[in-house]
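Heads up, one of the protein chains got dropped from this complex, but the rest are sitting where they should.
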Amino acid sequence: MISIEDIKKPENIAYRRPALLTDNVMHYCPGCSHGTVHKIVAEVIEEMGIQEKTVGICPVGCSVFAYNYIDIDWQEAAHGRAPALATATKRLCPDKYVFTYQGDGDLASIGTAEIIHACARGENIVVIFINNGIYGMTGGQMAPTTLLGMKTSTTPYGRDAKLNGFPLVIADMIAHLDGTAYITRQSVHTAPAVRKAKSAIRKAFEYSQMGVGLSFVEIVSTCNSGWKLSPVEANKWMVEHMFPKYPIGDIKDVPAGR
Amino acid sequence: MAEKILMKGNEAIAISAIRNGVDGYFGYPITPQSEVMETLMKEKPWETTGMVVLQAESETSSINMIYGGASCGKKVMTSSSSPGISLMCEGISYIAGAELPCVVVDVMRGGPGLGTIQPSQSDYNQIVKGGGHGDYHNIVLAPASAQDMYDFIDWGFDLAFKYRTPVVILADGIIGQMMEKVELHPMKPRRTAEEILKAAPWATTGKTADRERNIITSLSLDADIQEKFNRKLQAKYAVIEENEVKFSEYLTEDAEYVFVAFGCSSRICEAVVDGLREEGIKAGLLRPITLYPFPEKEIARLATQVKSMMSVELNLGQMVHDVRLAAGGKCPVGFYGRQGGNIYTPEEISAEFKKFNGLE
Partner (left out) sequence: MAIKGAIEVDEQKCKGCSVCVANCPTGSIRLSDKVNSKGYHYAEMTGDGCIGCSQCAVVCPDSVITVYKVKI
């Protein structure tokens, strides 16, 4: 019988955190999807060996401090404007891998003009879109992607279409634009889901150097604090309620002929 | 002999950008400065110098493209006119807060609101006093000719990179639209990647093993850190105020009366001074070339020499407050202005001057 100590030897390591993640403790709430997405972004950059060629652009919202966690050069944008920063960065430095990391308030509300026009122009950038249907950092207000009936601090009786309008399904909207090359919707609530999301991010990074247009990876996520659920319950709620409105899978993959 | 070409002030901005090694221009059409981007698109500098030119979806996006491009250590610029500049002020505040270099050209038109498309100088307060939120300054250069428009691009970028701060070229519809001879200086190449690393070691050029990651941000959240940073900014502004003031004077040596005017108004006031001199009135002109930093020491000196000063502006009295502050009550400071795109004649200013000084 082999002892635990004998198993825990460097040569037996099957998985460890990517070296590209810094030692900083993430400020996110326990169970927050942001941490998992940060990790797979770090893994993709590390595995592709492109740390020196990558520029990240973080948003305003919970992930405003993304630059504290992945060891690459970062720009911190004004609310919603990350695609504008990315546009200039990529056009001025075409050899760089340029990605934005944005939440639903940032990308789908205040930043709709910037994201839609970056898509329409076919900017060769990667957009990682965290959609958890709520404003996390400001304390759980309604987001453009909040589901009908969903309770938030500014829809305390549930989102009512007459009062608040309907959820914005951004990925489907931009799929109609000729400048987008790859649009996919993923999640990170199970290990297989994380692996698929990571493959999608890797594909998006690879496409960004092929001059084929904008790649958009939406991650349907949880905000357990805002949703007032435990992390595990929030994952279940996401599967039951978010997935029907925001179904997981590829929406568009032009280089692959889809 | 250097090449001289007849062109509009707006065209001079575009040609100067190409010839002075600017890396990128990002803008949005608005009268009376649309010729800047039109000229760039016609010249196609991406085929010659490699300069990037892009028409953005809004002024908001343009200024944030500037933020992104400046973050990479590139020489990037935009241009707009008053209502568009209002939209850019958020971005300019972020650029000041992130200590990024850039050049913004404001070809002023009448406001408030959509206003008029004729010349004005009514963005003085907005640009010289800030415009966006927070304790920051733009370095503000006031061109008075198409040649200035050409020359100030290179000067502006020198200052922007020297101090890591936004520089605004505060022009007006007259300077933008007027055609004059412009002397072209020798071409300056765009910076190489190595030169950018040297000029902007703080830029997001890709994290290498020999340095920590570069983060461009204006966020601190911690009150003490923010206060410390703001004091650092103020210390930088003190150095700018000490070293970068620029002005020109016309017949002030023996002047008993001095006009203070910038941009197109200074050109008109030169004619006023000439007319008054012919009548035996010892008038002179101080033209601030930098509006921030403001030539307050020279105004203070002149205030002890003259009987009065008069600030002449295409607005309802904005710079005059800075002139009065600098004069420190040592002499009366009058004001004359027109608005809405109307422009004064030298005779009109002369009459107002005489009324103010009781010379009739």
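As written, the chains take the letters A and B, and residue 1 is the first residue of each chain.
We adopt the following convention: a contact is a pair of C-beta atoms (placed from the backbone, for glycine too) under 8 Å apart; a residue touches a chain by one contact, two chains touch by 3 or more.
Only a predicted model underlies this, so the values are computations on that prediction, with no experimental measurement involved.
Peer 1: List the neighbours, among the chains on screen, of the chain that has been left out.
Peer 2: It touches the following shown chains in the full complex: A.
Peer 1: With the missing chain put back, one of A:88, A:115 or A:194 would touch it. Which one?
Peer 2: A:194
Peer 1: State which residues belonging to chain A touch the missing partner chain.
Peer 2: Where chain A meets the chain not shown: residues 2, 4, 6-9, 12-18, 21, 25-26, 28-36, 39, 188-191, 194-195, 230-232, 235.
The rule we apply is simple: only the chains that are shown with their structure count from here on.
Peer 1: List the centre-to-centre spacing of chain A and chain B in whole Å, with centres computed as mean CA coordinates.
Peer 2: Centre separation, chain A to chain B: 40 Å.
Peer 1: Quick one: which bits of chain B touch chain A in the complex? Just the residue numbers, please.
Peer 2: Contact set of chain B toward chain A: 23-24, 26, 52, 54, 56-58, 60-62, 64-69, 71-72, 74, 76, 90-91, 94, 98, 204-208, 213-219.
Peer 1: Report the residues of chain A in contact with chain B in the complex, numbered from low to high.
Peer 2: Result: residues 51-55, 57, 64, 67, 71-78, 81, 84-89, 91-93, 96, 113-114, 117 of chain A touch chain B.
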